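What you see is part of a larger complex, with each chain still in position.
Order as written gives the chain letters A, B and C; numbering starts at 1 within each chain.
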Amino acid sequence: MTLHIINQSPLGGSALQDCLGSFVEGDALLLIEDAVYAAASPAEHKLPQGQVFALAADAQARGVTLAQAVTGIDETAWVDLCVAHTPIVSWFR
Amino acid sequence: MAKSILALCRHAPYGNALAREGLEAILACAAMDQVPSVLFSGDGVYQLLEQDPVAINEKSLRRNLQALPMFGIEHIHVCRKSADARGIAADTLQLAGAEIVLLADTGPFIRGFDQVLSF
Amino acid sequence: MQFTLVVYGAPHSSEGAATALRFARAALATGHSIYRVFFYADGVHNGSALAAPPQDEQDLLGQWQSLQQSHALDLTVCIAAAQRRGLLSESEANRLEKPSANLADGFTLAGLGQLAEAAAVSDRLISFGG
């Protein structure tokens, strides 16, 4: 099952929308860098239910409060996610 | 006569350098007595949120923002549509020493300037 | 009319620098003048003396330098943006105790005040995104 990683803000570019078009149930979604803005309102951005993560450090840096449906993780948990998933797809710029 | 200058800030902080380098350019203009007007639009409105970037080893860009009033920039213009689209309530936007001016229509505002610096 | 061009894009990374060159040539060819080209953000890499694109790709550095020589163009690179990105003149390299310098001939390092001044006095300012 795929781990999708997005680093672009939800309205600033197409990365999130492109990713959601390739998301399959059972995949995991990780929001990093500017993508954490989507983690404040997952329903509005049509994020999948469950298996949605965000880097806590990136959210904290930007003053973003994670919605309950999004699991905040640190870098170690990110490594674990990578171990548990294959392939890992980055959606950027 | 010197031209009037608008700085248009459209990018979120930290993800790339444009937000930081935009604020640095604005402060430099102001320090040179070419005080620009400033408009935050699009993802640029995210620059106005509270920030705590210690965990990503960055300096807070809010600091640079807070310096604007000291350089004579006392009005911070914000595109209301951009804030609304990002779920940012207008009354949560605050900057000590500055007045937040929400613009319902940025087009006529932009037209009033001679030069626009985009960041 | 006097133009100032602000270039945000690094050559061979985004198209902005090449587009700025096309605009600059057209402006000069139609009798306008260019007050300054200000290289900011990733645009500072336009001033690298070390860029070595493949033979069959365009030589943007050579194009800037040739315009600079034929029209005494003011090619100013933001010194703060350049330091962060590793673009240094001889004197900056010495001052910062770095092992070498890589600022190309024809380009000058200067502060952001040069952008403010150019915006204030030019008839038109146009930005080329990165």
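One rule holds in what follows: a contact is a pair of C-beta atoms (placed from the backbone, for glycine too) under 8 Å apart; a residue touches a chain by one contact, two chains touch by 3 or more.
As the structure is a prediction and not an experimental result, all values here were calculated from the model.
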Only one of each chain type is drawn here, so how many copies of each does the whole complex have? A x2, B x2, C x2
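In the analysis below, only the chains that are shown with their structure count from here on.
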Mind checking the centre-to-centre distance between chain A and chain C? Centres are C-alpha means, answer in whole Å. 37
What whole-Å value do you get for the distance between chain B and chain C if each is reduced to the mean of its CA atoms? 25
Whole-angstrom distance, CA centroid of chain A to CA centroid of chain B, is 27
Specify, in ascending order, the residues of chain A that touch 2 or more different other chains. none
If you look only at chain B, which of its residues touch chain C in the complex? 2-3, 5, 17-18, 21, 24-25, 28-29, 31-32, 34, 115-118
Within the complex, which stretch of chain B touches chain A? 11-15, 42-43, 46, 49-56, 58, 85-87
Chain B partner, complex, touching residues on chain C are 6, 8, 40-42, 80-81, 84, 111-113, 115-117, 119-122, 124-125, 127, 129
